[in-house]
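Structure record follows, encoded as structure tokens.
For this view, one protein chain was removed and the others were kept in their places.
By written order: A and B. Residues from 1 in each chain.
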Amino acid sequence: MTDVLTPVLSANWADERPWKITNYEHRGGYSALRKALVQAPSQVMDVVKESGLRGRGGAGFPTGMKWSFVPQANPNPKYLVVNADESEPGTCKDMPLMLASPHTLVEGVIISSYAIGCKYAFIYCRGEVLHVIRRLQQAVREAYSSGYLGRNILGSGFDLDVVVHAGAGAYICGEETALLDSLEGRRGQPRLRPPFPAVAGLYACPTVINNVESIASVPAIIEHGARWFSSMGTEKSKGMTIYSLSGHVQRPGQFEAPLGITLRQLLELSGGMREGHQLKFWTPGGSSTPILTADHLDVPLDYEGMAAAGTMLGTKALQCFDETTSVVRTTLRWVEFYKHESCGKCTPCREGNWWLVQLLTAFEQGKAVPGDIEKLLDICDDIGGRSFCALADGAVACVTSAVRHFRSEFEAGMKTPAWELFPYQASALFGARQEVHA
Amino acid sequence: MTLTANTAQVVVSDLITVTIDGIDVQVPKGTLAIRAAEMIGVAIPRFCDHPLLEPMGACRQCLVEVPDMGNGRGMPKPQASCTLECAPGMKIATQVTSPVAEKAQRGMIEFLLINHPLDCPICDKGGECPLQNQAMSSGRGESRYEGVKRTFPKPVSISAQILLDRERCVLCARCTRFSEQISGDPFIALVERGALQQVGFYEDQPYDSYFSGNVVQICPVGALTSAAYRFQSRPFDLVSTPTTCEHCAAGCQLRSDHRHYQVKRRLAGDAPEVNEEWNCDRGRFAFVSGRGEDRLRYPLIREDGVLRPASWPEAIDAAVAGLSRLGDKVGVLTGGRLTLEDSYGYAKFARTVLGTNNIDFRARPHTAEEADFLATRVAGRTLGEGVSYAALEEATQVVLVGLEPEEESPIVFLRLRKATRKNRTHVVTLAPFASNGTVKLGASLVQTAPGEEAAALDNLTADANTVILLGERAGWLPGVLTAAAALADRSGAALAWVPRRAGDRGAVEAGCLPGLLPGGRPVADATARVDLQAAWGVHALPATAGLDADKMLAASGNLGLIVAGVEASDFTSSAAALAALERTPFLISIEQRHSEVTERADVVFPVALMEERAGTFLNWEHRRGRVNTVVKHSTSPMTDLRVLAALADALGRPLGIRTAKSALAEFDELGAWETSAPVATPSITPVAVAEADGLLLATWRELIDGSRSNDGETALQATAKAVFARVSPNTAADLEVETGDPISVQSDSGWLILSVYVTNNMADGVVWVPTNAPGTPLSNLGVTAGDLVLVSKGGAA
Partner (left out) sequence: MSGHEFQSFFPESGSIDHTDTSTAITETTLTELRQIAARYPHKRSALLPMLHLVQSVDGRVSPAGIQACAEVLEITAAQVSGVATFYTMYRRRPAGKHHVGVCTTALCAVMGGDYLLETVSQKLGIEPGEVTPDGTISLERLECNAACDFAPVMMVNWEFMDNMTPDKADQLLDDLASGRVVKSTRGATLTSWREAERVLAGFPDGRADEGPGAGEASLLGLRVAAERGWKAPEAPHTEAISDGKEATQ
């Protein structure tokens, strides 16, 4: 049995200036790179495959397998793109990683690029995180100066350039094909698949897109081995990962643990819900994953456990809301997010979220009418699984799961405004300065 | 039941079987489900799908269920059939058999309507609107939407011609994809995002595309409308007639819609082999020029030096009197508006009625070399023998000589663009600079000053997969056609002549050339003459070659002229042409509208407009396009053929044909002349350009220019390109001018003031001027490509 918490990616975060290359090296940083470079790229890929690492960006696709889809015989350049767009509501793990230890990611980028035959890699980071971008830019510069990037890296004959690319505000650019369009200087709208990025991605060349945490996990896997990695976690959900606990908990924060830990355990570590309050509902992996309730405290937070509970592990963003919180209000806010972030390409997402917001507003205001719940669910039915990409599925998931678990609150929305049922002041960490109108 | 795709060229082994709504269909691999369903008569509703645009899958209207992907497993979610490629053994359930698909489609139409203004009663598209149809067939009777609709300020003009009503838009992106993928003018783009996403343009750079009308046609709702047709009619009040466009030799099939004896609009027809489903804005919008005050409505005769209205018998008598006086001292100048049948009528009239070979359709610069080339390399070639649109797509290399396809043959341009995008065809162009069209084709520029083309061709590599396209301008400069023919002969490349005007190809076949009789029969060939004599039932045909157009004008002092469809400005020098017309002892003008020619005529016969008559155009491929009578008046207006027949009758030498139908039948009966071996094209040594002061003139006609056929369509004219004289940076430096400065371009006969555009990659010592820009026609200067002009900074010299 492994320990409850297993800091690997976060192990150096509390170090003195952990973002500096010398400090990172001091801890053994870049030794995995040296190890990788004396192996054949295919061997490196094999280790990642054997480790059982699954993508940490939400879908949980096996990383090594994704890499192996890159047609090595294809004469076009291969690209690696790191998805550092982290915009899924509740998700806040990649940013602290890159802020504290950007070299973990850069080292991962170099090893991963080597494995897939990429000579030009990109880190696509959302633009609204200035300091993270500063640290990334500096880490890349340092890596060049130290000979980890550029021509003939560490005398291996391997060349690699890395560009840190700042996005400009669009959640959809986290969707991998929209990210590619955005990185090509276009509107970030998802692309048709097939062709899949592994075959025709960036500039129609073979491209691997991975989440920050996925790539950052690679150095440790190469350093310590596939068996070491797979000794953590559960049967099909291997390794350690970062869980982000937020909301009405005593102490929100990041917890790096083997996959399969439960929310009950995590809550215990963070001191439980805030004083005098109980857990009402929570998201396992951002707002796009159907919400759960206190009934699910003991379900393992791994891909299989969450699927069995009718939800998804997603980004492991555990947003916990206590009994003061109006489900209707929260749902409306999430759907407003999706309406705001819908790229506009496909009809159900563009028009459906526009409509859902108006319907949910009526529920929040206590102005819904009988039949509106059925209408709400029917509209969700016409959106979910009909859209071009998964963004709209996420929007629908939060609505349908909210109705499933808290139907009575929606029923109450036909009579009473949500702020009367759940005075908003009670949910906030502080009161309103002035009496805010109802 | 099993159906098979009607695609003759598909090898059977490439066919796969899929099952749609329980019916097995065989389709070529890669067929999209939405098209496979069409084959069994199932129309899956759609908005963003368009067979000529890349699949997008955006509107989600076309969702179907896939219970089996062909591997026994079904797809968990409904799939967009417009992006779903059929796989062997795949099972597809459309709205016909799948309640899930049916509900998904209902849901989608509901979404599309929640923010739609539902203003069908005042919308141009009402009555022919896919959204309206879909809403009627599978929408709800009553909306469940009680929210507020998204609204934008009412229509915005994205160009002088095109208006955009954003509230009606369903964001299918057909227009933006067309502009980017098909015509290469991405001046419209999707802007904003989410519920605010809309089609946008940039204010300082409007959607001035020669192809902009297509977006109106493919818009599946009434979001895009044209200034020309807006609020003109309801579709159900229109009568549609298929016809062929008269504006250039591309041969576009059109649909012409009329009401109350007036054409209200023209649409691109569905002609996969020719214009696919596109056309250019000139072909679409320029059809009102015959509606002006200047329309000729009755014959005119000159009396005491003044033209006065006359009755038809009076006019025929006057014409016969004049012609009788002249005997065979007459020449015939025919122009670009004439159909194959008209041209054949004039060609026969000249030979059998007038007894002369003085006939030429080339109201433009021309050479004897060109006449020889047309006789030996063009005339008598049929569709199958020559280059076709499809061949352009398949070629690995296309060489453009004296041809700017976007300006001079826009559908050739679109097909070349398709070839370069889809098949990586490489286009090479011989031109003084890389035009906008050249850039959009990704073409390699072989920079040639006028006169250098022949030498450039001598240095070009080509092979059997090369197509050489020769524009009409290739015939103006000595040696170019000869060099092109030599290149084709030595490399096995295919050669095609792409004339500019719709009637040109037919005129060659019909024999509107001084040395060429109908069907490619050389005047000089006695057996060809005998053959034709027999067919025409005449005793003799004039045996000597006639005068070409320039020579006729030069000799006009003692040569009567019959002029049909020709403008003075068609010639190099309009002043010289008009002087020649004034000199002629007798001038008959057969025209639709008053012109500088009719003003000088002794007898004027008014003839029918394009939409009032039938006939045939031969396009550059030698493909026939039917011209159909669109507007049927109770009394049919006279046609060229009927005027000629009446004159012939009155002269006592009947023409034997009087209608387009009889003319075509007789022409077909004649057939093409089977020559043994093509006569070798005479080699011409390029004349060296004299070392003199000035710049070499380069020029071509832009699509939307001062042509009289654009008259009356102000919105179209407003989308014309800005008029510039182009010079290279070095030449500009010599002239001490910068972009925007005025320069004067001067010849012996006059000058034009134009603003200059310094053009990179342009040959030095050359000035390019549009041939017929509104207000500044080059024919005022009496110079053409290859001539020297004096260019100086500033205003008048």
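Please note the rule applied: contacts are C-beta pairs under 8 Å (C-beta built on N, C-alpha and C of every residue); 3 or more make two chains touch, one makes a residue touch a chain.
What you see is a predicted model, and the numbers here were worked out from it, not measured in a lab.
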Worksheet item: The chain left out here touches which displayed chains?
Response: A, B
Fill in: Residue among B:Arg35, B:Arg106 or B:Arg150 touching the omitted chain
B:Arg150
Practice prompt. Consider the whole complex, including the chain that is not shown, and state which of B:Phe187, B:Phe571 or B:Trp620 touches that chain.
Written response: B:Phe187
Response to the item:
Sole touch to the unshown chain from A:Lys66, A:Arg191, A:Lys316 or A:Arg329: residue A:Arg329
Practice prompt. Looking beyond the chains shown, say which of A:Ser113, A:Asn211, A:Ser237 or A:Ser427 touches the absent one.
Written response: A:Ser427
Worksheet entry | Residue, one of A:Leu80, A:Leu269, A:Leu292 or A:Ala395, that touches the chain absent here | A:Leu269
Worksheet entry | Where the missing chain touches chain B, by residue | 148-153, 156, 166, 186-193, 196, 198, 200-205
Discussion item. Applying the definition given at the start, please give the residues of chain A touching the unseen chain.
Written reply: 2-8, 10-11, 13-15, 17-20, 31, 34-36, 38-39, 43-44, 47, 77, 86-92, 94-96, 99-101, 120, 126-131, 133-135, 137-138, 141, 163-171, 182-188, 203, 222-228, 231-232, 240, 242-248, 251-257, 269-270, 287, 317, 319, 321, 325, 329-334, 336-337, 340-341, 343, 357-358, 361, 364-365, 419, 424, 427-434, 436-438
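As a convention for this text, only the chains that are shown with their structure count from here on.
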Discussion item. Using mean CA coordinates as chain centres, what's the gap between chain A and chain B in Å?
Written reply: 55
Worksheet item: Quick one: in the complex, what on chain A touches chain B?
Response: 170, 187, 192, 339-348, 350-355, 358-359, 375, 379, 381-383, 385-388
Worksheet item: Touching chain A in the complex: which residues of chain B?
Response: 55-61, 63, 76-78, 80, 83, 103-104, 106-108, 110-112, 114-115, 144-148, 150, 170-171, 190, 192-197
